[in-house]
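A selection of the complex's chains, in situ.
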Amino acid sequence: MFMHTKRLQFEAKPDKPDPVYARKLQELIGGAWGEMTVTMQYLFQGWNCRMPGKYKDLIMDIATEEIGHVEMLATMVARLLEGAPATAVTKMAMTDPVVGAVLGGMDPQQAIVGGGGPLPADSNGYPWNGRYIVASGNLLADFRANVAAEAQGRLQTARLYNMTDDPGVKDMLKFNLARDTLHQNLWLKAIEELKADGLEDTVAPNALLDEEYAEHAQTIWDLSEGTEGTLGGWASGPQPDGRHEFVYLMDPRPLGDVGMAPPPDPKLYDTYDGSLGEPKGPALGTETGPLGKLKDKLT
Amino acid sequence: MFMHTKRLQFEAKPDKPDPVYARKLQELIGGAWGEMTVTMQYLFQGWNCRMPGKYKDLIMDIATEEIGHVEMLATMVARLLEGAPATAVTKMAMTDPVVGAVLGGMDPQQAIVGGGGPLPADSNGYPWNGRYIVASGNLLADFRANVAAEAQGRLQTARLYNMTDDPGVKDMLKFNLARDTLHQNLWLKAIEELKADGLEDTVAPNALLDEEYAEHAQTIWDLSEGTEGTLGGWASGPQPDGRHEFVYLMDPRPLGDVGMAPPPDPKLYDTYDGSLGEPKGPALGTETGPLGKLKDKLT
Amino acid sequence: MFMHTKRLQFEAKPDKPDPVYARKLQELIGGAWGEMTVTMQYLFQGWNCRMPGKYKDLIMDIATEEIGHVEMLATMVARLLEGAPATAVTKMAMTDPVVGAVLGGMDPQQAIVGGGGPLPADSNGYPWNGRYIVASGNLLADFRANVAAEAQGRLQTARLYNMTDDPGVKDMLKFNLARDTLHQNLWLKAIEELKADGLEDTVAPNALLDEEYAEHAQTIWDLSEGTEGTLGGWASGPQPDGRHEFVYLMDPRPLGDVGMAPPPDPKLYDTYDGSLGEPKGPALGTETGPLGKLKDKLT
């Protein structure tokens, strides 16, 4: 269960309105790498965590913080739009192209749909959606995704930091940048901890390593012309997991046969000249197919 | 420019059809963490890479390989569907619930839309889309996303490995698992190389670290009740970047003021009782606003 | 079955082109609360209505009208774009920023994709989709959704009304505003009628009211700090359905236990330390699980 205090985690007070920037900030609210993503990603990871204790508590601490980040940004956007959509002005747009032009840089939905407020969408107006997040139950795989999310998030925040000189906006972004720094370090540390606790190793998941084809876990296939890739530290030597060597495979050849889709079911009307013969298996529901066998038992 | 050989990178031959499994394999083709994602992510990263040489060549090597992985999986799905949609059988579905039931586990679009072939969608039929990928231009942030993608990809492949005992399917998955192992190691190694080359450091991007609020890059806020989080290695001590310490902040208090949206433009018809006064800034296009000033200059 | 007359329900003649406004009007065509939404919502509600007679006839009357509203707006958009995309002009965009600027306020797809015509999308270019509508079969729930749709629709139309001073555009919007007023009143009246006919009551659906936990249908939990909420008419007294009282629950405490995900299936490779023991139920297909029992019967 959650509780709310009306005070923001950190101040979100622009010195003056800036509707063009209000549109750009939407990227940090509802973009693929925005605060709605980390909020929901950490919440679902916390709820999907199978171990009471330090990991679950940490995840929920950060998840709960992130809801408050959405709140800070939402408040900032509303304030950047103060007095800005200026609907009465827009009627001058075509007779005065300059007026129309500035308005063109704005997000029309912030005015028309949001009434001068923030939207759960990114800077191109595309809505946030649940496919942005992952909560796989495997903490190593998830923490790697978290490091990536915080890195992209800090990168985007840093870019936006250079797109304003409003001291109030910069003040809030200095807080956000710092939190993204911390959180990158935090998830990196938590990955170390998973290894120290013997719960996961370098490769996620720590399973099937003896069943997979070990020789194919070694070779980098040189499929893009040019040999510059072999100048990297990955061209040879041990891999980070300590189990494999790197090998650069020059002039690689395919190992499989020619790929061909099989003869189709005639009732699907795929174009077919019969050259591959009939479908090989007995059809699902025929006498000799698996359903036929089950039906025999039933009757 | 690209070229194609009709032979597959690795064999993709199931022993027998299995339409229910064909649906599940869609997750590896068009899921958020499937092969279309890594294909497009690496291609766009390669095209967005600003340095000729080893990084760009490596990225394009792997990207080009991944197109071939989509091809292997697409071929496998078509073969798993051989003879399977069995349209003539489905008319028994309601009179014979067992028949209908098996068909229910299948993806109806593989038959109706794909004619017994693969679709660019995941195991719930949701289409692959471009918001799944990132190619930010910052290689550290992107390589972290790549490690995450390969980890989630290997995890899902491992889960699917346990959902079949078809030797032909397992044979291909043993190859895929190995490639995902290699690629996790590879991107981890490439991250080390970025640091060794002095191009990036631990935190992405390696910028604004002196401007952000350093004190807020230290504190983990205990916002979820319970203190188990303090039992982790992140409770104190140096952070992985070597620049900061971890501090667990118990009983944290908000630093900002009450968050309030400002007085609205009356022409937007937000519900408002006037208690916050008038919008503070001159409206965008009024005499005293910025557009007014520009118009003055123009006339 | 439907028929069409080429005359519009109401005039849609702008005095002069205005491509920036043409983009904004897309919100009324393909936005979440636009005319495509009410068209499809009412059509599917009409087709899903289980009673021949006055309700179904009314729904289909309004649904059929709304198709014509999409037509009016589509025609208006095409006319607002007359001569406007001006492709030959755009090549000046970078050498002459003013030109580029005005074009920036336009929807590029109206020119590139639509050839100067309307699109089934909103003012940010996001396509209309079927998840915007509801046709639940329960007329009370649906009519409430209809009131909401007409209210949001009128609100957005009113906002757009202030964003133009083109007399022809305003003329059409005065008609649209009036229809939205009528339709709000209409669905409110239809809700009264459902009650008068004894088909539904205040709460939708009119069912399970004796099974749900009555005590939890009373209490407003004070989960956001501050007590201003208790100053509202909802702080105490009878609820609109006449069955319940309002109670404001200050300092609320959770009623449930700690939320924990259970022990995972080991083959899913969730990170797990075993602290919660084994999964409690017999696995689905084991000897002792339900499938095992069924298989026993079959063999």
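What to note about this one:
By written order: A, B and C. Residues from 1 in each chain.
Please note the rule applied: contacts are C-beta pairs under 8 Å (C-beta built on N, C-alpha and C of every residue); 3 or more make two chains touch, one makes a residue touch a chain.
Since we're looking at a predicted model, the values are computed, not measured.
Within the whole complex of this structure, the shared sequence is present as 6 copies, and 3 of these are drawn in position.
We take it that only the chains that are shown with their structure count from here on.
Where chain A touches chain B, the two copies mostly use the same residue numbers: shared numbers make up over half of all numbers in play.
One inter-chain figure worth recording: chain B and chain C are separated by 28 Å, centre to centre, where each centre is the mean of the chain's CA atoms.
Separating the CA-averaged centres of chain A and chain B is a span of 4 Å.
Chain contacts: chain A has residues 5-6, 52-53, 55, 87-88, 90, 98, 102-103, 111, 115, 126, 136, 138, 140, 205, 207, 294, 298 touching two or more partner chains. By the touch criterion given at the top, residues 155, 158-159, 162, 267-269 of chain B touch chain C in their complex. Chain C contributes residues 16-18, 20-21, 23-24, 27, 31-33, 98, 101-102, 104-106, 122-126, 155-156, 159-160, 162-166, 223-226, 254, 256, 258-264, 268-273, 275-276, 298-299 to its touches with chain A in the complex. Partner chain C is touched in their complex by these residues of chain A: 1-6, 47-53, 55, 87-88, 90-91, 93-94, 97-98, 100-105, 107-109, 111-113, 115, 121, 124-127, 136-140, 194, 197, 199-200, 205-207, 294, 297-298.
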